[in-house]
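Structure record follows, encoded as structure tokens.
Removed: one protein chain of the complex. Kept in place: all other protein chains.
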Amino acid sequence: MGHSFEGYRRSNGRVGVRNHVAVIPTSVAASSVASAVADEAGAWARATPHQLGTSQPDPARRQTERVLVGTGRNPNVGAALVVELGTEDIDAETVADDIAATGKATETLTIRESGGTANALSEGADRLDRLKAEADRARREDADVSELVFGVECGGSDATSGIAANPAVGAACDRLVEAGGTASFSETPEFIGAEHILADRCVSEETRERILERVEAREGMAELMGVDLRGAQPTPGNQEGGLTTIEEKSLGAISKGGTTPIRGIVDYGDELPTNGGLVLMDTPGYDVESVVGKVAGGAQVVAFTTGRGSTTGNPLAPVIKVTGNPKTWDRMSNNIDVNAGTVFDGESIDSVGARIFETLVEVANGRRTEAEHRRLEEFAINEIQPEELTVEVDG
Amino acid sequence: MSTPSASGRTFEGTPRADGTVGVRDNVLVLPSVICSHFVAERIAERVDDAVATPHDHGCAQLGADNEQTRRTFLSMAQNPNVAGTVVVGLGCEEVQSAEVATALESRDVAVRELSIQGVGGTDECIERGVEAATELVQSRRTSQTVADLSDLTLGVVSSDLDASTVASADPLVGRVADEIVDAGGRVVAAGNERLVANPDGARDAATDEARDAMEALLDRHEGHPARATRVGQFARDRPFEEVTRAWGRNTVSEVLPYGERATLSSGLAAVDAPSRFGEATTALAAAGRTSSCTSLATESSPGTRSSRSSK
Partner (left out) sequence: MKGRVLDDALLRLSTSDNVGTTVDDLESGTEIDADGRTVVLAEDVPFGHKVALEPVDSGGEVRKYGEVIGTATQAIEVGEWVHTHNCESTRGRGDRAAARGESA
């Protein structure tokens, strides 16, 4: 089997596996219009509605803006329309310019300047048509798997996640890294109890210290709130599935990144390198926000393991669902792409990893995942909470 | 020019078992977690008079955050504009759909519950959800009742402090708020930045009964930056009276945590919600017992998905 695929090469050198026109609202106030414009246009237009962006404290606003820009810069995006109401702290022009720096076509739409939502919808439709014409100039061309940034995620975990699905996805990550690509996993709360293993695998002291510091910060949130992390981790579904403690969940979770050295850790939504090996991202444990962070970082394809059966996708990056639980596969195969539960019948982790890697290449070549078929496109941006922000005395 | 008087005005609404009156008669499709958000939307799209309230929460929140999410769900489903609720979960989340449904049942809310994992996937969940929502729509009481302004709860949020808002829109809405209270109705107001920026004004505006709760709200935000940053900044430079004009002239006789239902029989309640429109209207719909009105800058009013149930 080849290690190449056909993708959309962008001016900045990154390669997309889809050629969507993104419709990106700068705030919740423009989200409904963004969704309506995209829905009206057709499946080639993908909206990323979210709840943030109207007015946020500075660090939180910067994070929102970084994710919006990263979303538009993702190579699966052929062109982007940035929509604002016109009263937001985040400026659509700035976001559009930062996206356009990758060489792709962008336009903006300001609802207030259009004179209300009805006019905005028709102006938005015109702009999307122009953007589609630009995006359509891209053709699939030869690309190498080493140009892939593969985000991996786990959600709705149970005991099979750490035994079957995660190690199998990890084996696929190992193959990709060996071929020269980038794999990335995240969800820092799910490093708790396994951070010493991650620390031992870091290529540099700097990365090692950074990981330990991020884990401490996430664990400190429980302390800050005066609560027991067990109130949220593991979740009721995790526990029903046999996971007793966060340590157990984490030890299973980290295996989805494979076994190669850890080359770095980036902030939420920050750009992930190409040809980067295994790189972590510091994200919360919320699945959707975590996937969105990695897609904003440039991941073209995401693998998402689930024991209990999570069904979430993403508007811009295909999400490959993998379960290691044979019962979940039987019950929910409509929502799941790869059955890793076969390890309980004797298939080796490496063999399942090979199947996942092949699925990755096929999906990169255009094969649609179950979440794409069903247009399951959950999108949410993590908001830095007031407790995490330093006290502003008079700012 | 004569000003029409509010007293004696009536409207036709839908009577609820608890004695409240709805100004809409919708079935709520409530995802208990972000992961079931699309399924909830697809269900609502296929059933007339069904509305979904997608949101980002419910997965693995900690402590007070988790409590707030749960509380908001329960209160939203008890809004008199809601004829019944279909709770849709994924299955593994912190805020369990079955638990929410049980809590609602014990409060006499017509409720159906299903989870994606429980029924075996999104396709099946949408089909069954459509059936459940259709059932709830069909079992609505058809009778209407004549109600007066004492049956109304008006939600008020002013999402900015721009000059035209403070000069025109806020006082107009404040006038309506006063009329409603004069007629025996309730007003619930969001915009905690305005209170936090003017703690002395906030204390003075609270009745004796509400003073402890007001103090607790001020404590809770002590040292934290305002969610609606600009509102917080502007509010510091202006008198309390000026930044709360949309609330009317009444004293604050109840202070509600985010997502809590109002208990006052008449008068003004302040809700611990930011001035950010989506979050504010969600809290107002949860607090309030009927309609939600908004005061906004200049001409345009962004509708948000999370506030659909309040419209």
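Think of it as A and B in the order they're written, each chain with its own count starting at 1.
In the analysis below, a residue touches a chain if its C-beta (ideal position, glycine included) is under 8 Å from a C-beta of that chain, and two chains touch if they have at least 3 such contacts.
Because the structure is predicted, anything quoted here is derived from the model rather than measured.
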| item | value |
| --- | --- |
| Visible contact partners (per top-of-document touch definition) of the missing chain | A |
| Touch criterion as defined above, residue of A:Ala100, A:Ala125, A:Val227 or A:Ala354 at the omitted chain | A:Val227 |
| Contact partner of the left-out chain, one of A:Ile246, A:Ile262 or A:Val295 | A:Ile246 |
| Among A:Val15, A:Leu128 or A:Ala159, residue touching the chain not depicted | A:Ala159 |
| Those residues of chain A which, in the complete complex, touch the missing chain | 158-160, 162-164, 167, 189, 192-194, 197, 219, 221-230, 233, 239, 241-242, 244-248, 251-252, 307, 325, 327, 343-344, 348-349, 387 |
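The criterion applied here is as follows: only the chains that are shown with their structure count from here on.
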| item | value |
| --- | --- |
| Computed distance of Cα centres, chain B from chain A, in Å | 31 |
| Residues on chain A engaged by chain B in the complex (per definition of touch) | 28-32, 49-51, 54-58, 61, 85, 87, 89, 111-112, 116-117, 155-157, 189, 221-222, 225-227, 229, 231-233, 235-238, 240-241, 285-289, 308-312, 328, 331-335, 374-378, 380, 386-387, 389, 391-392, 395 |
| For the chain B and chain A complex, residues of the former touching the latter | 34-35, 37-39, 55-56, 59-64, 66, 90-94, 96, 116-117, 120-124, 159-160, 221, 223-231, 275-279, 297, 299-300, 302-306 |
